[in-house]
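Read the structure below first, then the notes.
All protein chains but one are shown in place.
Naming follows writing order (A, B and C), and every chain is counted from residue 1.
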Amino acid sequence: MSKFKSLEEAIKELVHDGDTIAMEGFTHLIPFAAANEIIRQGLSDLTLVRMTPDLIYDRLIGAGCASKLVFSWGGNPGVGSLNRFRDAVQNGWPKPLEIEEHTHAGLSNRYLAGATGLPFAVIRGYQGTDLISVTNNVAEITCPFTGERLTAVAALNPDVTIIHAQQADREGNICLWGITGIQKEAALAAKKVIVTVEEVVDAFAPRSNSTVIPSFVVSAIAIAPHGASPSYALDYYIRDNDAYIAWNAISKERESFEAWLVSEGLRK
Amino acid sequence: MSKFKSLEEAIKELVHDGDTIAMEGFTHLIPFAAANEIIRQGLSDLTLVRMTPDLIYDRLIGAGCASKLVFSWGGNPGVGSLNRFRDAVQNGWPKPLEIEEHTHAGLSNRYLAGATGLPFAVIRGYQGTDLISVTNNVAEITCPFTGERLTAVAALNPDVTIIHAQQADREGNICLWGITGIQKEAALAAKKVIVTVEEVVDAFAPRSNSTVIPSFVVSAIAIAPHGASPSYALDYYIRDNDAYIAWNAISKERESFEAWLVSEGLRK
Amino acid sequence: MMTVSAARTLKNGDSCFVGIGIPSTAAILAKATHAPDLVLIYESGTIDTNPTRLPLSIGDGELAQTALTVVSIPEIFNYWLQPGRIKIGFLGAAQVDKFGNINTTFIGGTYKNPTVRLPGAGGATEIAGACQDTTIICRQSTRTFLEKIDFITSVGYGSGPNSRKSYGLIGNGPTTVITDLGILEPDPDSCELTLTKIHQNVDVDAVIAATGWKLKISKDLEVTTPPTDQELLFLRKLNPPKKS
Partner (left out) sequence: MMTVSAARTLKNGDSCFVGIGIPSTAAILAKATHAPDLVLIYESGTIDTNPTRLPLSIGDGELAQTALTVVSIPEIFNYWLQPGRIKIGFLGAAQVDKFGNINTTFIGGTYKNPTVRLPGAGGATEIAGACQDTTIICRQSTRTFLEKIDFITSVGYGSGPNSRKSYGLIGNGPTTVITDLGILEPDPDSCELTLTKIHQNVDVDAVIAATGWKLKISKDLEVTTPPTDQELLFLRKLNPPKKS
């Protein structure tokens, strides 16, 4: 009953066609290895949730794994646009992509509501924007004490959340540090949690701003060194910025993207 | 314009009769030195807010500083009752004490709402209890997505929050660790924040679970070594459990309590 | 015997929300004996603690220093307790009624003018609401086990089988009540607390006499197993040295 599995096994056992999956990591610790495995296994009809779709979802969308995207900022950070995302939204290629679009505060609070076992969370936001009219899962709510009108966002509870962390210990507890983003909330909101890690250690060292996720809320752990590359893992490796820049050319045309899928062994 | 002041100055400048003040620290880092200074300065008509009134508010209540108490658990932890609190509630001595009573989740979420700039927070709780009928600042709220009925608690924004921390750095940033309780939320909910610290250091060492509060939200810092005693400051000193036990006898009778006030130099 | 019975309700691998006193002792005992992988969680924010001595308070430094991680108070309640992640919660009580509702607020008089003012809710209300199962630990007498309690601080089964759902409480409610006389469990249909186990050398009539409502007795009433030597030895070791 060990939670340690190969990445292939973990994805095969826990992720299914049609699932809602969240893969989080805010510019840091993005679970690229797990995403590649999802493409390799040819999963389809996924609802993909992620604040910043980034290269990782550009790949999944271009590979045809997704039917819906829930997100709050869809660019190639520091570089420009996400070409496969744009091709899907603008031209429906390789298949139509339904989108549900939020602000960062809105989507992070959808996870927060999910993690706290509530059906919604309250924020001050969205009002006056055109987002309200195009986005589901946002509603007005009135303060029962002051009468003030605020915004409610519906809880998000993914079928599976996948994150990458620097370390697991031998009991299957998880430790990540540096920019820890929305990983804890995304994990705690999910029905199942897969974590890929750089390495397994005997004990976690004291570190500022580290986040520890206890084993008892984790479904499976896969050891995946460099599993966040081309993003970075603080104290392990830096961001491969050339890969981010190169992605612009790779993803620009459908043909160059498909050639890349084959060259990476993600498609035969 | 330094934020470093003597404790006497900090209390004199920032705390006034009639204020709502929160002094937090969950069994750990309880700001006893600051409370003694409030008694010494003879402040009155305070609304005291604290999850666990503990010995610290038993003293302030017995000394007649408070007209109202907002709390969620009023005992002498590990020992028994709070005698001055009971005398005020049961007999109105030394003056009547209005109480507003919550659960831990309720009161901590009142702080949370205050810290996040919202007029209320939502929890799953209170329903079915008799607390609802005796406590203000609790109301039913309906989820706009599911129709589920939940509980809203009103934001709490103290005039002043006072906490004790292990360290400040020379720029006035604050670091506390170990059990960090509700201190961050209580501080961020307040209009003004006073922090007493064990010592000033050049830089904070990396530590698991440390909480750092940036200088720009702190109003005043007073160096007060042993300022949390008889509670404890992790890595500085342990809880003086004898003092907790002794408090039961000191606080038992009005006379013994008043003699204690004089003997500690808190009253002439 | 209450401590040992409480410890035995904990299974290896469970997560357990622990308070100070008997619950802490029971949880540490369980972890030292049959449930080494028990995950202890305290409302002070310490998750997966491994205390080597009895904590003086719920926020003892020992708990922080031996914990896997320590989180803030809003996090422990909002992220960990409220969503129902925790398997077992322990609760004490000043008064209990036949539906396992608990009073820890006041005894006698009125709320505004109580005869005895008690500490209040603390974390108990949410533990009672959100833990998957709760275990109540309370000495049994006609002063504590009442037909009607003075104040409902924490909800058990409310006024019967449908109450918890109508209140939006996600946990199962009090599945075990451990007293100095025996163990009560809710009737599967009516949710009324029923005597299902009795401690050695205790008379059933004594239990009935110590109960403020007409106590129902399970037809499969069992006698609890007395503490083992291992359990007693460990409890003696754990008992903190008395100061003079």
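By definition in this document, contacts are C-beta pairs under 8 Å (C-beta built on N, C-alpha and C of every residue); 3 or more make two chains touch, one makes a residue touch a chain.
The model shown is predicted, which means the values in this text are computed figures rather than measured ones.
Judged over the whole assembly, touch between the missing chain and the shown ones holds for A, B. Which of A:Tyr126, A:Phe216 or A:Trp260 touches the hidden chain is settled by the complete complex: it is A:Tyr126. Checked against the hidden chain, the listed residues A:Asn109, A:Asn173 or A:Ser251 yield one contact partner: A:Asn109. Within the full complex, the residue among A:Gly74, A:Pro94, A:Gly172 or A:Gly227 touching the omitted chain is A:Gly74. When you scan B:Met51, B:Leu82, B:Ala168 or B:Leu188 for touch with the missing chain, the hit is B:Leu188. With the whole complex as reference, residues 26-28, 51-52, 71-75, 77-78, 81-82, 85-86, 89-90, 101-105, 108-109, 111-112, 123-131, 134, 148-150, 178-182, 184-185, 208-209, 211, 232, 234, 238-239, 241-242, 244 of chain A touch the missing chain. Residues touching the missing chain, restricted to chain B, are 115-118, 173, 184-185, 188, 212, 214, 216-217 (touch as defined at the top).
Here is the rule we use: only the chains that are shown with their structure count from here on.
Taking the mean of the C-alpha atoms as each chain's centre, chain B and chain C sit 28 Å apart. Touching two or more other chains at once are residues 123-124, 148, 150, 208 of chain B. Shared interface positions of chain C, i.e. residues touching 2 or more other chains, are given as 69, 78, 82, 130, 170.
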